[in-house]
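Scroll down for the structure; my scribbles are underneath it.
Here's a slice of the assembly, chains where they normally sit.
Going by the order they are written in, the chains are A, B and C; count residues from 1 in each one.
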Amino acid sequence: MEQLLKDAERIRSLEIQGATNIALSAIDFLSNYAKRLKCENMEIGLENLYKARDILIETRPTEPAMKNGLKFIISKLEEEKDHCDANYISDYIEKYKTQYYDMLQYSKKKIAEIGARRIPSSNNKYVVMTHCHSSLVTAILLEAKNQGKNFKVINTETQPRLQGRKTAKKLLDAGIEITHIVDSAMRWAVRHFQVDLIIIGADSITSEGTIINKIGSRLLALVAHEEHVPFYVASPLLKYNPETNLGILEIIEMRDPKEIWKNPPKGIKILNPAFETVSRRYIDGLITEAGIFASSHVSNYFAKLYPEMV
Amino acid sequence: MEQLLKDAERIRSLEIQGATNIALSAIDFLSNYAKRLKCENMEIGLENLYKARDILIETRPTEPAMKNGLKFIISKLEEEKDHCDANYISDYIEKYKTQYYDMLQYSKKKIAEIGARRIPSSNNKYVVMTHCHSSLVTAILLEAKNQGKNFKVINTETQPRLQGRKTAKKLLDAGIEITHIVDSAMRWAVRHFQVDLIIIGADSITSEGTIINKIGSRLLALVAHEEHVPFYVASPLLKYNPETNLGILEIIEMRDPKEIWKNPPKGIKILNPAFETVSRRYIDGLITEAGIFASSHVSNYFAKLYPEMV
Amino acid sequence: MEQLLKDAERIRSLEIQGATNIALSAIDFLSNYAKRLKCENMEIGLENLYKARDILIETRPTEPAMKNGLKFIISKLEEEKDHCDANYISDYIEKYKTQYYDMLQYSKKKIAEIGARRIPSSNNKYVVMTHCHSSLVTAILLEAKNQGKNFKVINTETQPRLQGRKTAKKLLDAGIEITHIVDSAMRWAVRHFQVDLIIIGADSITSEGTIINKIGSRLLALVAHEEHVPFYVASPLLKYNPETNLGILEIIEMRDPKEIWKNPPKGIKILNPAFETVSRRYIDGLITEAGIFASSHVSNYFAKLYPEMV
């Protein structure tokens, strides 16, 4: 258990980052923990795993992909508990970890495919805008480029950690025309370039269809609303947090003020919220592995695709 | 004339900055130019000054305070041309420069006084938000502090030149409680702190009541609109640009991309617009030396206060 | 049948009030009616009960909880009709009445639990507003108080029958800080107290996600919309009226004008509508026993939880 607590700490401290990485690492930690266990039978094994799961989940309560992954593994073990050997729990976990990883990969591929269709083949250069860095949005844009679509991209630098530069470089490498701006120029850019489509990623989705994403996302949604530009969110359903259905509130993480101002005069309070919410009213469609639909439907589709995780 | 062109260049190249500075320097350059002139009579003197004025105005077409200042000086000279000595034009200019300077100072003092009244005396801490650095907004807040009002201020850092830090420091020095955020957190902050009032400055005002101010100002206006927070603009009427009434479009200045990203990969286009417009629909009131009113009324009040500059 | 008609009249005349009371009384009346019946077999028994059900439903067409309760009882009897004794119909009814009552109680408890999570634990006093009296909203607030949450409540008196006083007293008794206002001050209050959250109850929900609640509810929804305050409706799914899916229009009940003005001058027409509709566009979430979601999803969740009543 001690080791598990250390492992959990690595997640809590942000040493491990990125939704997929975190999910897979947590499953690894669970698997390792299982390996160290000596259980007489599956009942006892599961009892122990429940505790481990809760410890891991609690490290990052706003990481649905990890939570859903752990729930998936455990539910699979529960299903099989009558005909499996307590000594090999960690092997089973490995097996389902692979399955879960494949689900994540499949959803990414599918989203790229479906999302790319939203960019039309046209003679005029189509203009897409994004904010921060989302591997899914990047995947959609690369897929559209592969299909020979004619478009350019506007992206924001995304202070204070400048993830927008990562997006800019990846698209540049794929030969996509890219224009880079400061965050506060987002409204100016939407109008100036007559942006046709906005796509961002999501860190989490709630039962009401609200998404949680990088600070500045709601600002961009407001701009989309004012300028009447279609606003889409690309996200695997595995980022849906089923507990929001039970009224659990998502908490917005505060990061280190030093990211914003290294040595401020003493007395100036600095706040560095990492995320903000975008309510369903501003979202035209959610692009998921199950298709494109209004974001309030996420719980239906989640229940259909992933009954083990509800 | 050669010297005047050199002087003008100093304004064009942004060596000289700040609306008041630019206005006073331009008048100085005009005065120096007049000193070097040898005119037989006022008619000839004025002919030359007209040309000099046009050269100076053209350096920064979006600096109404300079344009209005030069127009003020010239109109005064025209009024007096029958009973004044062509040899002393530059003395007259100096005299009216002082007058113009006094007008600018007076308007600033008046705006601080009027604007401070918008912040109520209350037991609960009142929350004011601003963006970028405006000496007028700072003056209003300092005046309110002097009057012992109970409030705190939220301000944005204002990428890429971080003028927000200047604001934060000035307010801190005056003992005002200040919270500093990145630009993209502005919506989050308005909601999180339940902001009561937003005040920003203006670089220019048009006949339709549109204001032009630092990039990000329109974003903040959108947030104010969504969250229904009163949104005010503090500006001397001398920033009204009468030519907009004639359909002249204001041009948004583009700054050096290096301000945003020093060494970007080759191929990434970077745009650095300095300003953006906020239409009258988002502005609850304009705080001027003539009082507080809907921004579309600016031309009426300008004509009443400054008939020489219409 | 005669007795049943008398019983039905007690419901129609508003002698019996409150959604749960009405539902349980109607089931009692059905049960008593069944007791008085002498049926050879279940077929005949059911034939008679269908008629009785229709008579009862028709007394208050806008009471879904009663309608759904009667449908639940009958559907259960239909399921069991092959292996049950026509002489004991009323015993079966009693059994299912208890089940239905338990369902109602369970949903209430669940809603209190889920709804209370919407009120955050915070240092600053959180401000909740409500209108009229809803036992569910009260249950949510009491549950939140039990959990030690730090909040206060604003409520309206709710003319002409002043149900708001009942709400105020109940909350006061639980030690919750309460501020009471006239109905027309609701906008002023939302702004003045910077209300964080609005929760009201519902008398009925339609397939389009419209709710029907006490007159004034839509006004409060308009205020929430203007001031961008989250607006929630707490209601058991059993208040969903499945017939609205078939285009049946809900009718707004008119009450006695004397409630408003006892002795008005002759000639003044007085109208006293009891309810009004709030469309899904104004509702951020429906708080039900099945979780929190966009109100347009009510028919999905209803079908999942209560397949017998669709």
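Annotations for the structure displayed:
As a convention for this text, contacts are C-beta pairs under 8 Å (C-beta built on N, C-alpha and C of every residue); 3 or more make two chains touch, one makes a residue touch a chain.
Because the structure is predicted, anything quoted here is derived from the model rather than measured.
This structure file shows 3 copies of a single chain, while the whole complex it describes contains 6 copies.
Just so it is clear, only the chains that are shown with their structure count from here on.
Although subunit A and subunit B carry the same sequence, what matters here is overlap: shared residue numbers make up over half of all numbers found at their interface.
A comparison of C-alpha centroids places A closest to the centre of the full protein.
With centres taken as mean Cα positions, subunit C sits 58 Å from subunit B. Centroids of subunit A and subunit C (each the mean of its C-alpha atoms) stand 38 Å apart. Centroids of subunit A and subunit B (each the mean of its C-alpha atoms) stand 43 Å apart. Taken residue by residue, subunit C touches two or more other chains at no position, since every residue touches fewer. Within the complex formed with subunit B, the residues of subunit C that make contact are 191, 194, 226-228.
If you check the complex, the residues on subunit C that touch subunit A are 113-118, 120, 284-285, 287, 290-294, 296-297, 300. The touching residues of subunit A, when paired with subunit B in their complex, are 156-160, 165, 168-169, 172, 177-189, 192, 215-216, 218-219, 222-223, 226, 252, 260-261, 264-265, 267-273, 276.
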